[in-house]
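To start, the structure itself, in structure tokens.
All protein chains but one are shown at their positions in the complex.
Presenting subunit A:
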Amino acid sequence: MGEVKVLGSWSSPYGLRVQWALGLKSVEYEYIDEDLLNKSQMLLKYNPVHKKIPVLVHNGKPIAESAVILEYIEETWPQQHPLLPKDPYERAMVRFWINFLDNKDKVAPFITFFIGVGEEHKKAVNEAKELLKLYEEQVLGEKKYFGGEEIGMLDLAMGWMAYFGVIEEIVDVKILDAETFPRLHAWIQNFRAHPVIKKNLPDHDRLLQNYTEKRQRFLAYSPHTENA
């Protein structure tokens, strides 16, 4: 069905969503890893508006924005492993929740959890826990996956949770624990175990090293650092 390229970054959950989607649909693609501190000419050409990954390039035509890319993948390869339900109302619910969790306000607590300190950090922990509670009780509920019996588009969007444990390790604070969030915890195990996902998870040690350095850099320059 033509040449497929993915411009991504090894640890970006937004890029991984796209790789996972193509993997689930058994679509072959060429993966191009971008150094986000040194973006390639190709990336700038294919995504002049945002200059961000991921970008999917199909037969030379680029598509940016992970949510838009996922819809394109679903429409272009509809038969293999459908990522959206058939019913329009249920599809709307999936889109609603992807839109919700991608919202800057809903991502911020987890970022602050990672690089914040003091009061700011405490606040972020509480906000993050509230969001996780919402995801566990209202969005996942009793289902095996957010998509039901099979991984769906919403699971891919929630995929960042699958390696959130490394962040918790670095920060040395656990919020997504099995006792408080048994269903999310079970979901993480199932999601990570799926052969397509397992093949495309960022390496634990590499994440640990890379993200520890990243956090140290943020804390060193942060005006809020208690030790400063």
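Here is the rule we use: a residue touches a chain if its C-beta (ideal position, glycine included) is under 8 Å from a C-beta of that chain, and two chains touch if they have at least 3 such contacts; residues count from 1.
The rule is simple: contacts and distances are computed from a predicted model.
Q: Write down which listed name, "Glutathione S-transferase", "NAD(P)H-hydrate epimerase", "Proteasome subunit beta" or "ribose-phosphate diphosphokinase", is the UniProt protein name of the chain that is not shown.
A: "Glutathione S-transferase"
Q: Identify the residue among A:Glu65, A:Glu136 or A:Asp155 that touches the chain left out of the display.
A: A:Glu65
Q: Identify the residue among A:Asn99, A:Gln189 or A:Gln216 that touches the chain left out of the display.
A: Of all options in A:Asn99, A:Gln189 or A:Gln216, contact with the hidden chain holds for A:Asn99.
Q: Quickly run down the residues of subunit A that touch the omitted chain.
A: Subunit A touches the chain not shown through residues 48-49, 58, 61, 63-65, 67-69, 71-72, 75-76, 86-89, 91-93, 95-96, 99-100.
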